[in-house]
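The complex is shown incomplete by one protein chain, all other protein chains being positioned as in the whole.
Each chain gets a letter, A, B and C, in the order it is written, and its residues are counted from 1.
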């Protein structure tokens, strides 16, 4: 919807741009009247709804409700406390829902973990430089020093944290020290190390991984070799949130590419690499724009 | 497009299902507060929003607004008059919008026009029998009698209206007589005749055509031969609303399939046929479910 | 797979077309000179090579060799005995290869097994009637009588063989009696019964199955429910040769379609059905045209 004349004038006075937008994610048990309550609450604060997506997983008999609303509000920062109070009152108390409200002008901060395969990492860095990824890349961490120079040429800090064998506790402690209060989520861009449950818990932020297969096919290591062995005609990639169950976390995005008997396992890896970087960049974009809602082991993706 | 009053009569005949749902399409100039106004109006009548899609084609500075809402309301038929009054008041008068409100338990009635190529026709008939297309197929009209028996084996009336040369006025008069008050839209399922502007106007209902190319490539007749001549590596199909400008109407859906130098023009036609029937069935389904909003020469598809 | 002598008899019955073509599949241990030997042997009999595909799975150090050659030869039937002698001499004795030679004017005979879901069955029947599948459909066998009338309307014999509980021996005996000497391969078009190892062996012909998932994901029953549970973003289908290991046989073809969180398990089944019938029809076409070579648990597909 449009910025009304009144708001446009105020916007010009306060120096705030026309894109002062926020996202509001609401989820919980479905009930009649939620959409109206959200719209009314936003309306009372002069917010203009720019985009709205809604999903009910069982509209006819209860089930769960999910809504993503993007709205513009010229004096967003000033209005936030009152808006929070209202949403607490209307959504939390009345409907028993949960919500998150985020100023979209503040990009999420991300740490990218990488290893030797750099195609996913470079694709993220390049898209970020092109202005295609609304995130702030706080740092790149790798267990190999190879890409240090390239990463820094993008103006991004690089930290080399070696893996040092099966006991990952020392490396993970170093990771946690670097991440502490610095990032809003982590992306594993073909970081080939398994994270401990302790690390996942202590990091305290969402972690997105790219798995180089169409999950749940070929869980675990060496999926392209397994795909060649099984003789599949498509290979794929899966971006998912990391949980303690390896390769079992909620799937955000997947895609595939056609292969033939003539492709070797190395060819599958090469073709798959293109899918990996495409799938991961979509997942990161959607997470950055609050388009992904986790629900149990599923995601609702308002893309 | 539909008239609620008529629907109410038909609905009474068909009986009401447990999911008594209606669709509400709203469109017009964008303004602050539309979503809230719609949600509030529905809420006041006890309606529960089941699905909501919204699009603003220029959120920052005016532009147009489109919204599709599906809601359930136990006593839908009884509530419709009051709901209409309220929407007239709130949406038409206050916001200057237009809207259509339709009882989804009443399937749209469609006439399918076919010719010798029967793959699109048969696919629609089969999907309809499977319960995948929520339409009532009122009749099939063809300029060839070949498929008469097959169509009737699906329990659907078949009418043979020969083309009779370049002067189509007599055939079109017969078409209009058959369609009159009997259908809510028309589907041209590889009906290879060009419709006159008079016919399109007099029919008075939306007409969906499947063109056997990825429009705007290969406009007009013989697209597969043209595609072979040009040496393209993909062939496609386009479902669009028919306007007086041949192959220039608003596009609803498109898709493509890969071909190679080894494919002859006949191979392209064969591969393309699969895309044609898939694209047409999606377009018909979306139109049937009020998911397609026409706007100038464009469509908004809430699929 | 086929025996030339038998084909000669049948070919005489069907009459010879203007394009008297044959396929020659050669496979075995790779060696220098095979392509030249095949081409020379065909050349000596006046055959004109129409299409040639070749694959070496490890060109640099041994490995296996596969070649599909289609050639035309005006007096094919008369030339076959001498050509067989020459190929036995050159390919079998000198190179230790195996080969099959088949008159392409004689379509392979197929039995289609079906159950309640008829989309794959009907798609095969349609395509066959359209001239898109160069096979002779000898019969349709189903454990449900529902589609009998429809199948027979295509002019194809239908046999109802009930499943009768966990002991399949009686049903399978009936199947074998029907198939005996009548078919060159079997297609399971969503035939939801597991075949015994004895049946597979006794049938003595290739059996193609369509599995309603992107194997090896979601092996076994209920793949769409499992896919919904896992929250995947694509669903697929796999056509494969049947072996005693359920869902583990050589894959012929696979494809996928995109789904979202908004799709129910029933939606996944509906979307997947389109992929199933497309994938199965391609697999049947390629098998019918001798484009699929089995090798261990893999296929080489010269498509």
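One rule holds in what follows: contacts are C-beta pairs under 8 Å (C-beta built on N, C-alpha and C of every residue); 3 or more make two chains touch, one makes a residue touch a chain.
Fair warning: this is a prediction, and the values are worked out from it, not measured in the lab.
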{"item": "Given B:40, B:112, B:210 or B:251, the one touching the chain that is not displayed", "value": "B:251"}
{"item": "Touching residues (missing chain, whole complex) on subunit C", "value": "18-19, 30-36, 39-40, 42-43, 46-54, 56, 59-63, 65, 72"}
{"item": "Hidden partner chain, residues of subunit B it touches", "value": "55, 57, 214-218, 230-234, 236, 250-256, 260-262, 297-301"}
{"item": "Positions on subunit A contacted by the hidden chain, ascending", "value": "119, 122, 126, 130, 132, 153, 270, 274, 278"}
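One rule holds for everything that comes next: only the chains that are shown with their structure count from here on.
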{"item": "Rounded Å distance between subunit A and subunit B, as computed from the means of their C-alpha atoms", "value": "36"}
{"item": "Cα-centroid distance, subunit B relative to subunit C, in whole angstrom", "value": "38"}
{"item": "Subunit A and subunit C: spacing of chain centres that average the CA atoms, whole Å", "value": "44"}
{"item": "Residues of subunit C engaged with two or more neighbouring chains", "value": "none"}
